[in-house]
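A protein chain is absent from this complex, but the other protein chains hold their places.
Should a chain be cited, it is by its letter among A, B and C, assigned in written order, with residues numbered from 1 in that chain.
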Amino acid sequence: MTVPVHLRHDETFVLNLGPQHPATHGVLRVKLTMDGEYIVKAEPVLGYIHRMHEKMAENGTFAQFMPNTARMDYLHALAFNHGWALVVERAAGIEVPERAEYIRVITVELNRIASHLLWWAAFLLDLGGFTPLLYAFDDREKIIDLLERVTGSRLTYCYLRFGGVYNDIDDEFIAGTRDFIKRLRGRMPRLYHDLVTHNIILIKRIKDIGFVTAEQCRRYGATGPVARGSGIDYDIRKNEPYSVYPEFDFDVPVFTEGDSMARYMVRMHEMEQSMRIIEQALDKLPGGPVMGKAPKVLKPEAGYYYSAVETARGSLGHRLVCNGDKNPYKLKLRSPTFSNLSLFGEVAEGMLLADALAFMGSLDLVIPEIDR
Amino acid sequence: MGLVEQTQAALAELFPEPALPAAPAGEGDQEAPPRQAGVVVTDAARHGSHLDVLCRPDQVVAVARVLDQDGYFLEAISGVDWLDKGQFEVIYDYNRLGGEHCRVTVRALVDRNEPAVPTISGVFPAADWHERETFDFYGIRFQDHPNLIRILLPEDADFHPLRKDYMP
Amino acid sequence: METSIWHALLYLVGIMAFAGVNAAWLGWCERKGAARIQRRIGPCEAGFAGLLQPLADGLKLMSKQLLVPQGVDGIIFRVAPVLAMIPAITSMVVIPFSENIGARAMELSVLLLFALASIGMIAILLGGWASGNKYAIISAARSVSQNLAYEIPMLLTVITVVLISGSMNLREIAIDQQGGFWHWNIFRLENGHFLTMWISFIIFFICSVAETNRAPFDMAEAESELVAGFMTEYSSMGFGLFMMGEYLNIVVGACLTATLFLGGWDCPFGKTPGVWWFVLKIYILIFTFIWIRWTYPRTQIYRLLNLSWKILIPFSLVNLLVTAALIKVF
Partner (left out) sequence: MSGYLSDIVTGGKSLVTGLAITAREFFRPVVTEQYPWEVPTMTPLFRGHIELIGNEETGEPNCVVCGMCQRACPSVCISLDGKKNESGKGKVLTRYILDFTKCSLCGSCVESCNFNALRFSRDYNLASFDKNDFTMDLMKRLEEQNRCKR
């Protein structure tokens, strides 16, 4: 509830939120011009963790860029792998066997739940609640152990290959995933909803805070849970189906209020939907190879290619320009949080500092993904 | 696919002379005769975008305004450095937020020595940061952009890293 | 209570020991309690079950260099942490630990306690203002408005207790509640006081949590917003003193709640009153402080002030009215 107050522009002082600040989850710096505790103007300053992935893509071959994709959004690394694999497979015309598609969907959705769990934990930590973090990390640890069995790494996965996946999943993984889903479904109502979602302090802290209208989302290009919290029914898995998503029935949670509470509820429901997808994928898991045939050195046909993938934070786009030799000629990574954050300046005006942080937490920022 | 035709028609008024339907986008740029400005339908399954619009830099704002009316949102702005042809290329990607899916790619070629493209941050505020980033990496000046300064590189950097002739 | 020099010296040492031990080992209790709630173990390496951890922390804090940043008001910067510690310790003088253990039983001991509590508030304000750090200034402004907002309902609820016990002297209040838990102020059955006393107890407890800048109300030292609030610029013992001051405030808050509402050193079955009952009650209350801290997120400054001005104060006023009426009627 941003109190409409006349902001005196003469007695303001500039406060640097970041780059070392507990609430910015990484090295984001926001230059706040403040009048007392009200924000007169907020201007995010980026680039503190910029590594120029796009130049690395141009210098290395297509396969050599796969490890980089996981270093951008380390919370949902598999979706970034998936995006890069998708655009190169489209460019080079590589077929992916059915089983590999299913394994990709299962691991990506597991990674999405892990990402939402970590977002929930960090969001509660921003709002001052310490204990939920430990409960969320307890669950997330189960997912990471499962994914480590299959991919070999715990956070920055390099699991997908052009034309399939690195190696097959075994029965222990499938059994482990089913137990995990049963366990999380058991804990969700009590530890997540009763302890936190229905808590009056939390409701008052994030309800009616940080209103983002659908028009603002469209003009700033915000996608993912931020857009779905403002009433825009846009999920790439449904609107622009890729991989084998059309074969699963899951619904896209959309809330129309557009405040932090709506974005919070969107992500909590999305965890439930991801579990549904995983269960259906495990039931319909076909046999067969996990690696299609792909040439060792890829030389895709010259042209312009674009692929969009739904990550936990929004639509990740790869704009690829090839000129026929073994290196990508140009790769532009459209990171979802880059656009989601661009509306922060406009929405945070007139807000309290504490509300601005609750709003920033509900945007679910991952800074290395913004700075690339 | 009503939406694609409808958008194509909306964009067609901007380009009076008929577009060359023969060469779809990016097919062997060198041999095919250079495409006139125009709208071409491309195969989305492979190239990701339904419509490919090649336009002159000064038409960029007009195209943006047409797409803004149709309810598109700006997904990304990327620059490409065609060193051998001595040209920069700015690619605008527009997409639909919800409803039927249709992605429009607008490409504008600009001379390499004095690259100047009018800004569309008036129409789409999302373009503000994307244009600053393209300026940061390529040095393409976006005319009357609210504050065209570097966004990702340190302020005192005097180089444009993504240019093909950039040697660290 | 004769006041010979030996008596004073004995109590000086006794209170300093009690304060020192409590300030250090409450940190240990907090970390252990938080760990158990979060289903982990907490400090368990230093000594048996981590009991030497506070010594290790204290040693570390003392060995660090006290940095006084440039452009800081030197004197106030150094005085503020000490000022945060003094009221917490001096208010232990008037707390009646048991029948014959109690440093000084003054007539207006309740009033003295509240005067000292506001000195604690001033210490936070000075600490925040003197360190010249923007975050600290915001935190100082916040803590003043918060402590002010929660002092009033606290006073109003204490007045209801004083009305019932008839005296401002903590010892008399405690003696008045002797003889079994049905005599305690909360469960006092005669002339229907238990009704109003329950509301006073809850309001008083909320206010003491807010007064010590704890848990849902830790606006002054909000880690995720103001980095470390007024303690941002303090290092080594400056920070240490502020932390110990906070823990001692919790002890004083718990002692006050125990004395006013839970019958001081009285045994629940009225047979063996003694100081251990008093200490047991304090530590149960302190555990609830810890318990609350590790359950709830932090409120926002507006909700905090609304809670006090719009809910706690009206309720405590009505409560005061009802108590006065009940006394008049019966």
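Note that in this section contacts are C-beta pairs under 8 Å (C-beta built on N, C-alpha and C of every residue); 3 or more make two chains touch, one makes a residue touch a chain.
No experiment lies behind these values; they were computed from the predicted model shown.
Peer 1: Checking the contacts here: which visible chains does the omitted one touch?
Peer 2: A, C
Peer 1: Which listed residue, A:P67, A:G231 or A:G292, touches the chain dropped from view?
Peer 2: In the complete complex, the chain left out is touched by residue A:P67.
Peer 1: Per the definition of touch given earlier, which of C:I41, C:A115, C:L148 or C:L195 contacts the omitted chain?
Peer 2: That would be C:I41, which touches the missing chain.
Peer 1: Among A:D194, A:E215, A:D251 or A:E346, which one touches the chain that has been omitted from the display?
Peer 2: Answer from the full complex: A:D194 touches the omitted chain.
Peer 1: By the contact criterion defined above, which parts of subunit A meet the unshown chain? Give residue numbers in ascending order.
Peer 2: Residues 56, 60, 63-68, 71, 131, 135, 138, 145, 148-153, 156, 158, 166-167, 190-191, 194-195, 198-201 of subunit A touch the chain absent from view.
Peer 1: Name, in rising order, the residues on subunit C that touch the hidden chain in the full complex.
Peer 2: Where subunit C meets the chain not shown: residues 33, 36-41, 44, 291-292, 294-296, 311.
Definition applied: only the chains that are shown with their structure count from here on.
Peer 1: Can you check how far apart subunit B and subunit C are, centre to centre, with Cα atoms defining each centre and the answer in Å?
Peer 2: About 64 Å separates the centre of subunit B from that of subunit C.
Peer 1: Quick check on the complex: what are the subunit A residues that touch subunit C?
Peer 2: 1, 3, 13, 15, 21-23, 36-37, 124-131, 134-135, 138, 195-196, 199, 201-202, 204-205, 352-355, 357-358
Peer 1: Which residues of subunit C touch subunit A in their complex?
Peer 2: 34, 37-40, 134-135, 138, 141-142, 216, 218, 222-227, 294-303
Peer 1: Where on subunit B does subunit A make contact in their complex?
Peer 2: Its residues touching subunit A are 25-29, 45-49, 52, 71, 73-76, 78-81, 91, 93, 95-99, 101, 103, 105, 107, 124-126, 128-129, 137, 150-154, 161-162.
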